[in-house]
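Only one structure is covered here, and it is reproduced in the block below.
Some chains have been omitted; the remaining ones sit where they do in the full complex.
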Amino acid sequence: MCVDIAGIKMKNPVMVASGTFGYGPEYADLVDINRLGAIVVKGICLDRWDGNNVPRMIEVRGGLINAIGLQGPGVDGFVESYMPFLRQFDTPVIVNIWGRDENEYEEVAARFDDVEGMGGLELNISCPNVKEGGIAFGTDLAMAADLIGRVRKRTSLPLIPKLAPNVPQVGLFAKAAEDAGADAVSLINTLPAMVIDVETRRPVLTNRVGGLSGPAVHPVAVKQVWEAAQAVSIPVIGMGGIETAEDALEFIIAGAAAVAVGTANFTDPTTVINVIDGMAAYLQRHGFASADELVGSICE
Amino acid sequence: MQIEKAIVRTHELVGGDYRELVLDASATAAGSVPGQFVHLRVPRLDGSVLRRPFSIYRARDGRLSILYKTVGRGTKAMEAIAPGDTVDIIGPLGNGFPLDEIGENPVLVAGGYGVAPLSFLAGEVAVKGTVFIGGATQRDILCVGDFESLGWTVQITTEDGSLGEKGLVTQALDAWLAEQQGTAPVHYACGPDGMLRAVGDRAVAAGHTAWLSLDKHMGCGVGACLACVQKIRGADGRVGWKRVCKDGPIFEASVIEWDA
C-alpha cells in the first residue's frame, strides 16, 4: 500500500492527525509507530505556547469539541524533546505548524528546513481555537493564498496547508493552495462549535467556541474532500471522523490520496492499525493492485 | 500501560449510587499501584468518542476493580454492564501516590468515590494511619470496612449528619490536626476539587506534605491531547500546564496553582 504524498514516502496512506497523537511517545506503548503511514504531530509555533484555559474538551453526541488552543513547546522545545524519539522510527514525521502572524508562520517553517528527519510541514491555517492566526487565514481566500506563498518561499520541505471546513466552496481554497505552491492539502480541520451549560448559562469551554471532530463530522468531511480533490491535481489528505476502514475508504474513493485518523485514537488507539489492515483487505478483496488505483475512483 | 479486553467478573451496587466493577484484567492489574487509573470504554455507548477515567480500587490476583458513582450518561450506561461482558480498558495510567516518605502518621482524606484509590493505598502500606471520609449523606460514605479491617482509624463526616460527624470533612480534619502538634502527617487526598483545595491549602500553611489526586475531564488519558491540564509551579518557579493524566493525577499541594 505504499504511497508517495507530495514526495513523502509512506508505507500506507494512513496517518494520525495532528493534535490527537501528541508528539509520538504518548501512544508508543499502545500503537506500533512503525506501522503508520506517517505521524503528524501537535501544532507547533515559534515559542512555547500555553493555549487556552480548561475546560478544553467536551464530549457531544457523535464527537467531541476541543479548544486546546494549540498548546505546545515551540520549535526548539519540540526538536529537542521529541525529534530524537521520532527519528528512531521508519515513519515520516510531519510537523503541524502555525503562527500568530504571517511572519511567525514563515519563521517557523524556515526553522524546520534543516532539522534532520523532517518528512514535511502541515500548515495549520484552520484552527478555530486561537484568536491569533488560525482559522482567519483559512477562511479568507486572499489571505490563505498569500500566506501559503510566503511560507512556500521559506521552506523546501513538502508543504501541506490544512484547510478549514467551514467555507462554502472549499475547492477554491484547495486550488489557491496549489497555485501558491503547496505540495498537497489536508482537510478537514474541526468545525467551529459551541456548547452551553443551561444550568449555569455559561459556555462549557473556557474559550467559548471550540472545534467539533469525530463521527459527527465525517459526512461533511467526505463532501469537502470530494470537492477539494476535484479542484486540484496535488494530493489531498482526507480526515474527519474516521473510525473504521470503510470511513477511510470513503475519503480515498472521493479522491483523497491519504487519510488521517484523529479523535478515534482517543476512543480506541488500535483504530489506526485496524484501518490500515482493513484497507489492505479491501484492496485485495476488490482486486486493486495499489491504493493509488482507488484514489478518486468514485462512480458518479 | 496496555489495552486490555477485560472480562467482567462481578458488578454490584455497594451503597448509594456507587457500584464496584470487578474485572479479570491480569495484565493491567499486575502493574498497578495506588493512585493510578484506568481509562474505560463504556460498552454500548454508541456515539460516544471518549473513554471514562476511574481510579483503580483493587488490583490483586489478576483482578482489577473500580468503584464508581453514576453521575452522567457514561456512568449511567455502565450500570448495564453484566458479568461475562467484555470491557476495554487502558491502564494502568498516571503515577501512583508517592509512598516512600509516608511517615508514621499518615492521613488520608477522601470525598465520595475518592476513597477508592485511598483504600488501595491503605492496603499497600505497612503503617496504619487515620482516614477521613466525607460525603453529602451516609449514602456517599464507602469502604469504611476496608480501612477498619486494616487497622486504620476512620473518621466519618456527612454534610447532613446522617452518618458520623455533621459538617465538612475539613472541619473534622482541622480538629484532628490540632491534636497532632509536633508531628508532620503526610496527607493523601482524593475527592472533589473544593475539598482537595481546602486540604491542600491547610497542608501548605502548616508546612505538611499533601499529595492530591486531581480530577480533570480527560480525552486520551495518555498525555497526547492536552485536555486535562492543570497549572503547576515548576522547580524553576515558572508556572505551566501539566497533564493530569500523564504527569499526575497526583501532585503535591504546594506546586498546584488553583484557578482564581
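Note that the chains take the letters A and B in the order they are written out, and that residue 1 is the start of every chain.
Everything below uses one rule, namely that contacts are C-beta pairs under 8 Å (C-beta built on N, C-alpha and C of every residue); 3 or more make two chains touch, one makes a residue touch a chain.
Remember, it's a predicted structure, so these values are computed and weren't measured experimentally.
J.: Counting across the entire structure file, list how many copies of each shown chain there are.
T.: Tallying all copies in the file yields the formula A x2, B x2.
Rule of thumb we're sticking to: only the chains that are shown with their structure count from here on.
J.: Once you find the CA centre of chain A and the CA centre of chain B, what distance in Å lies between them?
T.: So the centre of chain A lies 36 Å away from the centre of chain B.
J.: Can you list the residues on chain B that touch chain A in the complex?
T.: Where chain B meets chain A, its residues are 1-3, 41, 47-51, 88, 90, 216-230, 240-241, 246, 259.
J.: Enumerate the contact residues on chain A facing chain B in the complex.
T.: Per the stated touch rule, the residues are 19-22, 26-27, 29-30, 42, 48, 50-51, 53-59, 61-64, 66, 68, 71, 214-215, 263-270.
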